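Left out: one protein chain. Kept in place: all the others.
Moving on to chain A:
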Amino acid sequence: MACVDDKGQLTASARKLLETIENNALTPEEIAKEAALPLFKVRSSMRDMKSMGFVTEEENGAYQMNPEASKLLKK
């Protein structure tokens, strides 16, 4: 998975994305704008993090951080 390294720690870009949605659920377009990252990168990373259970996707396509994932941000 591209969002965690071999030690199980978040990559810099994954950390940046999670920090962006730490307090608010945001759509990939909003995240891309906020984090100044290309939209394709946000879409693929959020899909990756959803498959790992770090985030959940709401009906409107917005991503919300799973409370468990906040522990990863503190590492």
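Here is the rule we use: a contact is a pair of C-beta atoms (placed from the backbone, for glycine too) under 8 Å apart; a residue touches a chain by one contact, two chains touch by 3 or more; residues count from 1.
The working rule: contacts and distances are computed from a predicted model.
Engineer: Select, from "Ger(X)C family spore germination protein", "Peroxiredoxin", "ABC transporter ATP-binding protein" or "Integral membrane protein", the UniProt-recorded name of the complex's unshown chain.
Structural biologist: Matching the unshown chain against "Ger(X)C family spore germination protein", "Peroxiredoxin", "ABC transporter ATP-binding protein" or "Integral membrane protein" yields "Peroxiredoxin".
Engineer: In the whole complex, what residues of chain A lie against the chain that is missing from view?
Structural biologist: Touching the chain left out of view, chain A contributes residues 1-3, 29, 38-41, 43-45, 47-48.
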